[in-house]
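Removed from the display is one protein chain of the complex; every other protein chain stays in position.
What follows is chain A.
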Amino acid sequence: MAANLLEVRNLGTTFRFGQAEVQALHEVSFEARTGRVLGIVGESGSGKSLTARAIMRMLPETASVSNGEVLFESGNLLDLPEARMRSIRGSKIAMVFQDPQAALNPVKTVGWQIEEALVVHGMNKSRARARAIELLGQVGIPEPDKRIDDFPHQFSGGMRQRVVIAIAIANSAKLIIADEPTTALDVTIQAQVLRLLVDLKSRLDIGVILITHDMGVVAEICDDIVVMYGGRVVERGAVAGVFAAPQHPYTRNLLRSMPRIEGVRTARLPTIPGSTPDLSRLPSGCAFHPRCQFAEDICLREVPVLLPMAGSPEREAACHVARQNAGLPPDPDPTPSSEPLAGVRTSGSAPAILEIEDLSVTFPGGGGWLRREKPIVAVDGVSLSLRPGETLGLVGESGCGKTSLSRTIVGLNRPSSGYIRVAGEDVTDFGAEAAAHVRRTVQYVFQDPYASLNPRLSIRQILSEALEQRGLPGRQREAAARALMDMVGLDAAYLDRYPKAFSGGQRQRIGIARALAVEPRVLICDEPVSALDVSIQAQVINILADLRDRLGLGILFIAHDLSVVRHLSDRVAVMYLGRIVEIGPASDVYEHPLHPYTAVLLSSTPKPVPDPSAMQRKLVLGGDMPSPRNPPSGCRFRTRCPIGPLADPSRRICIEKDPLLVGPGEHKSACHFPDEAAGLAVQSKA
């Protein structure tokens, strides 16, 4: 085992709000080693980012370190004078932030910004430029000698993050702390950046601390893991061991409640009840006890200490129950998770409730009076249908047109051509009568539960506005509102509260209740769980599944996360650059993808199963999605396709001919070489 590079011991920090003091971090201890990636995992409010900032001594003004030490190169970073610390930051320990857009200065070229990092740590100006070019090459930016004089806005999100990483490694730092470095990126780009991090780690022999909320990312690239909850470390150890046999109930439940992209699909996701606690109002004793199925009296009274597990000194967990029983007891109620999905749910005979035919949506290209830009074709000739009681998953990366498509269905955008039929009625023109018909039949659940509820209205007002639209007289609205709250699992006593009193998951349920108020037959869910913590996602997904089965709702479920889509969907459509590239029954699409893009998406999605070689087998796409303003000729995916003309220049057909969405039976794809796509998927799985 390599020597410790950085050692955090009993770190505690406090926030000061006026007179009051709140302890935010409690006794946080861990080590980072050279040549290894340490993952710090936790949900929002667990204190993981605060830990990173405490190490770098970049805490917000209201926070301060109350105790503990951070040992680095045989000195305590917390005792150093600020001038010494400044010379360590960026040269010995570097940081990569979540949002590459905000981390780079928009008015300076990327070259200037890399050179600045070099010059402040003592390199002379003339050598700095050559080194900057070398660094850009090292992080995989093509033609670094040309791109060095470009500005950040000329780079895509993934490329910007590479530049940020180049700055981090500029001074041969020994340790890189990356705070959610891929959260703002699409999965295919995330895979590129993660691979780069792993690559740099072994090439430059440095240590990496990766802060993330995604267990899949941890399983894929981390060697060690620290799980945080409520400002404490609740479990730590080597990734393989922790994933195989978690010793803290929170770790175990978190792993189980993640929807999986592989393996048996279960009818219901196991959930963790409740929501993540606020650091300023932590429960007594073990902070997890209100959500823990094993909680005993001692858990309410005493804070469990992080201690090595019997028999494995490298593993530590902070749980009274695991300690008393020499290991976490098996789950008393494993039934919901082990019950597999009962075959393929049948709804085949019913006529479609929603039909879209050859739909296109264009937006004006902008520009002034004199120079009109080309219009943007956001959705280009898409056909879909949805039956009652069926869930159709719509998957694609940001900018592929999935939101434009769904908003067009409910009349928020106007189609430029094609047809929309709702319950057999043509509503494409969206006249008064058609609009009323759509609104009675189709409702929408928005992505951001913090933005979709008016903060000035109480929940009763929000629901009664929707009930009023159904034409319910005032007297009956109270009872109906209570019934809606009950339907989404919220207490009717909360009707008088305002949205700010609720957590993200609860708000999303209110959003669902509002959509259900008009008794629709189709629900369009636009990324309904992507803004929620993992432990809360499962609750919302289960509610949607229940409602679908109870009310016979057709659900169009839009997401970028393939695992979530797989869990809920009967059929899946994959969208790329305004077109559907593959569509079919969920099991077929996930097991035998017929389009290379689907295969790449599947391969890029991090799986919460530790596998040291997973990163090598991954299909990693080069480049970024082209602009919908100027789509490539022929097949739109050809500029990034692993089996297209990039790999085999003789395949002129991909450049010349637009592939049609065809296939045997229900499973269709738009690729000239569908058999090879299937081969790709097998290769990345094996």
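One rule holds in what follows: a contact is a pair of C-beta atoms (placed from the backbone, for glycine too) under 8 Å apart; a residue touches a chain by one contact, two chains touch by 3 or more; residues count from 1.
Here is the rule we go by: contacts and distances are computed from a predicted model.
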{"item": "Per UniProt record, name of the chain withheld from view [\"histidine kinase\", \"Nickel ABC transporter permease subunit NikC\", \"Membrane protein\" or \"Aldehyde dehydrogenase\"]", "value": "\"Nickel ABC transporter permease subunit NikC\""}
{"item": "Among A:T14, A:S64 or A:Q461, the residue in touch with the chain that has been omitted", "value": "A:Q461"}
{"item": "From A:F30, A:F243, A:Y444 or A:F557, residue that would touch the chain that is not displayed", "value": "A:Y444"}
{"item": "Touch list for chain A against the chain that is not drawn", "value": "273-275, 277-278, 281, 290-291, 407, 410-412, 435-436, 439, 443-444, 446-448, 451-458, 460-461, 465-466, 469, 490-491, 494, 496-498, 500-503, 505-506, 511, 514-515, 517-518"}
